[in-house]
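What follows is one structure encoded as structure tokens, with my remarks underneath.
Every protein chain but one is kept in place in this view of the complex.
== subunit A ==
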């Protein structure tokens, strides 16, 4: 059968595509492509000048080859030449090539911009559109620099054709997204709002998107768009379906525009003007009413378009969160969709109801659908729909239905997809804790979690159950009994052994009175699991054993025998061996009193936000979860206090003979009235220097780092001849209030008086607990001549300070490089050189960054390759980096691979700023 190639009939192109399609193997295809590339290259290099048609054809072939997934490294110049052709189709292909294969070669960009400029000023609307499309497609900074100031005038000029206005509007939108700083605000912004009134619906459609983007950035400046958007929306929803002619889509009036207008209104709170407000409410009611009308068409396009508008209206109602009747109506409507036969609608209804559940007006209404949602969890065949059901159950959970919801989630967990198990485990753990009225239910729930999905129970979950049991006397006996029973199972998950070992070690005495769980029985039960466990669990069990020796003197000899056995005392693992030797020795030489003191029951943990919640937040990103009420969260109404020297969770839990800091001194956070925060990228690659100076004060630093610890000597120089009084300097760590601290910083107190001309030294001790982004802030306060001075300076404590360089051979480097091949582990950036590209300086900077420079690894000697390990208290993260300079283009490409996404990203951000 013949196929017809419509269009401008580039026969050579069609034949080439046909050839490629007839290739029987990948090799044949590559061969054919290489042949064609050679042909095109020779044509481009040849003496004979090519005519426009041939140039177009070859450029188009190159484009096709690129789109097949092959690299193209020539032809850009020819494509740029096509831009200046006065033949439309040649120009068009030139622009297409440039849009698809953007090249950051600066010479070319200048030529491209030249072509665009000519077309923009040509007054030929089709040429102008091509140019605008190209800018919108590429959206590069260079183009923004060249055209961002010109396009607004095209957009609002009276004589501009409608189609050009549309392109100009969306072109500006793209530039505003990529380089907002280059799009000048000004007189045109007032006029652009009035495009919402334009009689051409296409213009309104394009403008609505632009205005929404602008309004999100500066809502005040575009406030006048509210009334115009409401008026337009009102006209659309009340129009008869034929009024809008071609803008009616399957009997729905202008669905795209309606959605955009509703979206624009979500940048604002409900209109203050009463008339406007009631007009908007009318619109929303009309949209809700239409949902109840019989469909005008059986086609899915009709219902999709209609419901797209409906869902956007509901999103606006939820955003306003002010009209109880509308909220309840929205909820009822979504309730109907929950049982709709279209999977798509059920999915969206579940999703939308999640946000509705957090409104106080509709929370109760959402709860009435609990049975339907639970049913969805059991019957939906699509895992993504079930996932939405889990989210909704989580969102609608409160004290009244917690037991039911947790039970349902637990039973779903048994058959749930592996991909979402961990998340469900976290959610169950959070709900069980948050709504626990009696903690026996909580303990049962967590043990069930471990039993059913032990592999997906993260450390945070089992740490948390132990924290809670230790902090609540009333549940300790029950917990001991329950874990004891759970451990009876012939095969139990290692996490259960950990929890069991810990709890029996602390509270085994509470059930020892029963002969069925006598000390010896408890010990034998735990020890029967010992050999099946991993090293960390064995270490924990050994600690439980020494605790047993204190709790139950009658099993002392049995346990000592176990500790004395060769498999313990000569264990190949250093940690296990050390524990066995130390515990054995301790049990032999210490008196009962000393033993009782050393092995005393763990003191209560400070109340703080559950690390599980932080983990879920990290998984899901902020904003999706309902806010957790903190006082409820802590159960006993304690307000969480930040800790300056909080030990890591693991340190909290290991019952070693090292005393745990029992109380914590809250960090003093000085709220500054005059804040000068300096972000200093100069200090990424160096450790010493002056970080702040004004007329009064100079602050200098000397810092040293070793593994996850650091020490900074801060020197405050009084530049005046007068005393500074009430001088204080403290460190606050920003944006960390929601999580356990990633950095611990201890600042030594300083003398409150600094004499004129004198220098004061302060020592800061730093411990890096886990990887972090925000630098700590040094807050300084003092009185100078009666005036209070507040200064806040960002301390140059960055993640790379905790690097230890690692030397390695080429072979090892590449092996590790390959091991870190998961997409999230790699971060890459391409950037323009800000400083002269000097090899020695670059070498020094990379070394200063903290990694080892590896010579002879990269085949290209101009490239830099480095490796190192970031040390934090909780973990060590190996890191490989590669910096490829391109001297001609004055660009760099930086690639980082580490085992942690957040670390790769952070290091990349830090280093790319240095060159």
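Methods note: contacts are C-beta pairs under 8 Å (C-beta built on N, C-alpha and C of every residue); 3 or more make two chains touch, one makes a residue touch a chain; residues count from 1.
Assume contacts and distances are computed from a predicted model.
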- Message: For the chain not present in this complex, what protein name does its UniProt entry give, out of "Response regulatory domain-containing protein", "Vacuolar protein sorting-associated protein 29", "AP-1 complex subunit gamma" or "AP complex subunit sigma"?
- Response: "AP complex subunit sigma"
- Consider the whole complex, including the chain that is not shown, and state which of A:53, A:441 or A:817 touches that chain. A:53
- Query: For the full complex, which residue in A:183, A:215, A:237 or A:305 touches the chain that was left out?
  - Reply: A:305
- Hidden-chain contact residue, picked from the options A:63, A:196, A:540 or A:754: A:63
- Residues of subunit A (touch criterion as defined above) contacting the omitted chain: 1-9, 11, 14, 17-18, 21-22, 53, 60, 63-64, 67, 69, 71, 87-89, 92-93, 96, 99-100, 126, 129, 133, 136-137, 139-140, 163, 166-167, 170-171, 173-174, 177-178, 201-202, 205-206, 209, 245-247, 249, 254-257, 259-260, 263, 266, 301, 304-305, 307-308, 311-312, 315, 343-344, 346-348, 381-382, 384-385, 387, 621, 823, 828, 830
